[in-house]
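All protein chains of the complex are present and in place, except for one that has been dropped.
A, B, C and D are the chain letters, set down in written order, and residue numbers restart from 1 in every chain.
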Amino acid sequence: MKELVEKLNTKYALQDIIYQRDNMVFATISKELVIEAITYMRDYEGFAHFVMMSCADWIEDNKFQLTYILNNPQQRCDVALRVMIERENPTMTSAHHLWKQVWTYQREIREAFGIQFPGSPRVEENFVLEGWTDKPHMLRDFDTHEYAEKTYFPRGGRTTNDPATYMREKLYPNQPVTAKKNKNVE
Amino acid sequence: MNIYVKIAYTFLGLMIVLNWGMLMRVTFRKIGARMAGRHGVPFRQPWIDLIKNIAVRTTLTHGVMFYLGPVFRFSGAVGLFLFMPILFGKEAWMNFSFEGDLVLILYFQLFGMLGMALGAGEGGQPHSAIGISRGLAQHAAVELPMTMGIIALAIQYQTLSISEIVAAQQGGFLHWSFFTNPVASAAIMLSALGAFGYSPFNLVKAPNEIPIGPPTEYHGTYLGVLMTSGNILGVMETILFMNLVFGGATNWFELIIKSFLIYFYAVFVGMVFPRFRIEQSVAWFFKIPLLLGFIAILMYSF
Amino acid sequence: MEFINLGNIGLIIGFLLIIVGFWGVLTQKNIIKIIIGFSILNTGINLLIVSLGYVKGKTAPIIDATIATEGNYNVADKIVDPVPQALVLTAIVIGFGITALMLAYAMKLYKAKKSLEINKFNDLKW
Amino acid sequence: MSELNINSKVQEMLERSEQNAKNSEKTFVRPEDEVREVVAPDGSIIKINPLYDYFSGERPKEEKPKNAIVEKFLNWARSESIWVLGFGTGCGSIEIPPLVTPRYDMFRFGVQMRPTPRQSNAFIISGYLSVKTLKRVIRSYEQMPSPKYVIALGSCTINGGMYYDSYSTINRLDKYIPVDVYIAGCMPRPEALLAGFGKLKELIKEGKAEKANEYARNFDEYKANQKKIIKDWNMPDYNW
Partner (left out) sequence: MVTPIYIVATALGVGFAIGVLNKLGRNFTGGLVLTAIAFMTFISFQWFAGFYSGNQLPEYIFTAGFQPPLSINLLMGPFEAFFSLMVNAIGLVGGIYMFNSLKERGSNAQVVYLILLMGLNVMIMTRDIFNLFVFMEIASISIAGLILLESGTRSMGAGFKYILATSVISSFLLIGVIFAYYFVGSLNIDDLITSNLHLVKGGSIAIFLIMMAVILELKPFPANGWGLDVYEGSDAGLSAVISGASASASLYVLYKLMAIAGPEWNYYISLLGAITFVGSNLLGIKQENTRRMLGYSSIGQLGLLTLIIGFKDILGENTIYIAFGILISHYLAKAGLFWLSGIIKSKGLKGWSVVRKHPFFLFLMGTFVFALIGFPPFPSFFAKWTLVMDLTATGNIAWVVAILFGSMMEAVYLFRWLGYAIKAENDHIEPVKIEWSKIIPVWIAALSLYGIGYYTAQLSEIGSGINFIPFLFVAVLLALDFLPIFIKNTLAIAGMAYYFYTVYPSLDNLRLIFEVIFMVGGILALIAGYAYKGTRSGFYPVAILMYAGLTGIIEANTTLEFFYGWELMTAGSYFLIIRGKRSMPHGLSYMLFSIGGAYALLAAFGMAQVSQISSDLDIINHITYLPQWAYGLLIAGFLTKTASVGLHIWLPGAHGEAESDVSPMVSAILLKAGVFGLVLALIGMGAADNQFSGLAYTLGWVGAITALVGNLMAVFQEDAKRLLAYSSIGQLGYIVFALAIMTHLGWLTAFTYSINHFMYKAILFLTIGAVVLRVGTHDMYKMGGLISRMPFAFIAVLIGIIALSGVPPLSGFAGKWLFYNAVLDKGWYFQGIIVFFAGGIAFLYLWRLIHTIFLGQLKDNHRNVKDISIWFAIPIYILIMGIMVFSVKPEWVLQPLGEILAPYFPNGQVNWVAGSASTALGYWSGTKVFITVVGVFAIAFAFLAISTRKAHKLKQFDIVFSGERPDRPETTHIAWNVFAGFYKAVWPATIPLVEKFWDKVTEMLHDTAGFTRRIYSGNGQAYMLHLVLFVLVTYLVIIGG
């Protein structure tokens, strides 16, 4: 494992190497090198299985993080490569030629985050939403409440209670409040 | 007998059979519900369903054949009634059975089936077609052992007339074909399971897989006509087997008891056994019932 | 040694030649040798014909002075059967024609394939 | 496999998806819904618009009751014979199966399940409705013959419930299809459902369950609401 990471490091200059487990490592790699790296890993290091590909929106850093997780069935180890890409006009080199399931992951990420994967087959098709016209719904600056209010005829007179507080007041009205306050409740 | 009186009697008989069919079916639904620990539908439910279906306001049509499906089925059911002697020895309840014999009955069963197949096909609904293809395949398999048994009976009684077959079974229950020719009767009654279309032979109308198969597009009045025909057909099947195997009936009470028991037999089996796939059911009919039919005929071949 | 007379010797040699001819025809691969085999075969047959026509103690059927001078008796009694000899003449002519034709073929075949092996010329078969 | 060896099939799909990307940016037309040309056996070319040529797509008409006395009798029959379409839309669909168990036994009220919209007259919207499911619900609802009834189950159908702020679930069902009976709760128990059926029966018997006609009357309004959220409207305006 370590040897592999060393080899990859010398080859592709990894950063932020974190050993999640003995047989699982996370590392950051530059956007230009990632496709080359996973191609190398697939063809020479036995990482035949593409586990998944995910995306996170680091709105504070103005970045998207793409994570490619690969698995080596023989060695039973996983390597996850992170790539940070710019949030403005996000575009990433497609990896559809390496594994067919990448098509679907890229399609999902395009729909949810709006990252473009030029050349990936069927990437423009709907994934879970049909006929979505607004900005990608998984972006953290997409206000889903506002969207729902604008779109779905909200019924007036709605009140919202924190279940914990509400039930406690209802069941044990005389006890003092000790529990932590839930941040999410407005 | 005057032809008008005859027609009146026939109409009356048809009404009795129809209502008996509804009552019988709902009774079995009740029995099934009680087995499951429920109350089940009220006894009036079939009549209410029928009224409701006829009262449905929206009617749709896919074309002329779409009408003909229920019409064929209804004609098939009523025709079966008309050509079948209902009560033995009562001229009024022999209907028009003197116009045709057992062969007519056997082939007339197919009339409704054919029409249903065509009418459902016109709807263009793929599930209908799947259901029909299954139904026809199963029917072809059911027919073989059943006809072997029936032929064996025809050989035994040396006639193709149902009335004469019934006449030959009079004089005590030991004279029934069921006791005089148990092998042929077994072949007929085993394949009768397929004719009734209860589980394990109900893949034709698998409700959740192919939304009830052939009649999936039928609604409203069409469905009402289909339900009516189905109820008549159900009783007529029992009457056919009653006449062939269980000595017929000489009065309505006897008919009701016997047809109830025969129907009970089909429902009972259906309650107990899970559903067959179509190739399994075809294979099943080609095994035991066919063997019995074979033996039944073999006994008369020497 | 009644058996050994000119006619029988001719017969035996004729048969031998026929057999030799057949042997040559059926075993030699070279076309020229086959043609020679046919010549031997023909010679054998011709010899056979002449020998069969031979009658002991008679002369050739040529009406020359030795026979014609004594014109008072039947010529036919003194000569051997003349017909086989006439046949042989014809047969020789025919054989000549055939040999010539075969040789012409041999020449043309050699020109075509530069070979005289008979089993080379099996373009047509089956 | 190390190079980009895209076989011809992939290439073809690639081209098509690029083509679609261009076309579908605004209109959301699926490839199978595009206008296509086929060659007839006699060589002529037939243009086919799948969205219109295959569907009758006419507006629904109001079907008013005629004779009051007869209608009363028929309404009684309708109320005693409620055939429910077996279509579970959301989490509430898990509350329906208990109805056929001995404990609740909806059959005794004449309520039965049917597998096809053509033969059903009641539609239980069981819980939250995503936009995607709404499309199917509209289709199935329109395919049911009138008179037809809708029972909205759970808070989600009333005001969005706990999904009130979701980008993909609707808040108010009655903006899209007319609702006869609301059953509040998250989730309502099967007893509540039985009570809902009772309420529906009452409404039917009183002749107040004529929401199918309301749908036909306010067809344009309903359609506008539906089309507002279903951006890729790839069906006829009314699904017969």
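Operating definition for what follows: a residue touches a chain if its C-beta (ideal position, glycine included) is under 8 Å from a C-beta of that chain, and two chains touch if they have at least 3 such contacts.
All values derive from a computational prediction rather than experimental measurement.
Asker: By the document's own contact criterion, which visible chains does the hidden chain reach in the full complex?
Answerer: Per the contact definition above, the missing chain touches B, C, D.
Asker: Considering the whole complex, which of B:L114, B:V269 or B:I288 touches the chain not shown?
Answerer: B:L114
Asker: From the listed residues B:G21, B:P85, B:G100 or B:G270, report the one that touches the chain absent from this view.
Answerer: Considering the complete complex, B:G100 is the one touching the chain left out.
Asker: In the whole complex, what residues of subunit D lie against the chain that is missing from view?
Answerer: Within subunit D, the residues that touch the unshown chain are 32-33, 36, 38-42, 44, 46, 48, 50, 53-56, 58, 87, 116-118, 136-137, 139-140, 143, 235, 239-240.
Asker: When the complex is taken as a whole, what residues of subunit C touch the one chain not shown?
Answerer: These residues touch the chain not displayed: 18, 22, 25-26, 29, 31, 34, 38, 41-42, 45, 48-49, 52, 83-84, 87, 90-91, 94, 97-98, 101-102, 104-106, 108-109, 112-113, 118-119, 121-126.
Asker: Could I get the residues of subunit B that touch the absent chain, sorted low to high?
Answerer: Residues touching the hidden chain, for subunit B, are 54, 58-65, 67-68, 70-72, 74-75, 78-79, 82-83, 96, 98-104, 107-108, 110-111, 113-114, 117-118, 121-126, 129-130, 132-134, 136-137, 139-141, 143-144, 147-148, 151-152, 154-155, 158-161, 211, 216-217, 220-222, 225, 277-280, 282-283, 286, 293, 297, 300-301.
Here, only the chains that are shown with their structure count from here on.
Asker: Just the number, please: Cα centre separation of subunit A and subunit C in whole Å.
Answerer: A distance of 108 Å separates the two centres.
Asker: Taking each chain's centre as the mean position of its Cα atoms, how many Å separate subunit B from subunit D?
Answerer: 37
Asker: By the touch rule stated above, which residues of subunit C touch at least two different other chains?
Answerer: none
Asker: Which subunit B residues touch at least two other chains?
Answerer: none
Asker: Using the touch definition up top, name the residues of subunit D that touch subunit A in the complex.
Answerer: 1-2, 4-6, 10, 13-14, 17-18, 20-21, 24, 28, 131-132, 135, 158-160, 164-172, 175, 225, 228-233
Asker: Note which residues of subunit A are touching subunit D in the complex, please.
Answerer: 39, 42-43, 97-98, 119, 121-126, 128-134, 137, 142, 144-145, 147-149, 151-155, 158
Asker: Taking the touch rule as given, give the residues of subunit B at its contact with subunit D in the complex, in rising order.
Answerer: So the residues of subunit B in touch with subunit D come to 33, 36-42, 44-45, 48-49, 51-52, 55-60, 207-208, 211-212, 216-220, 223.
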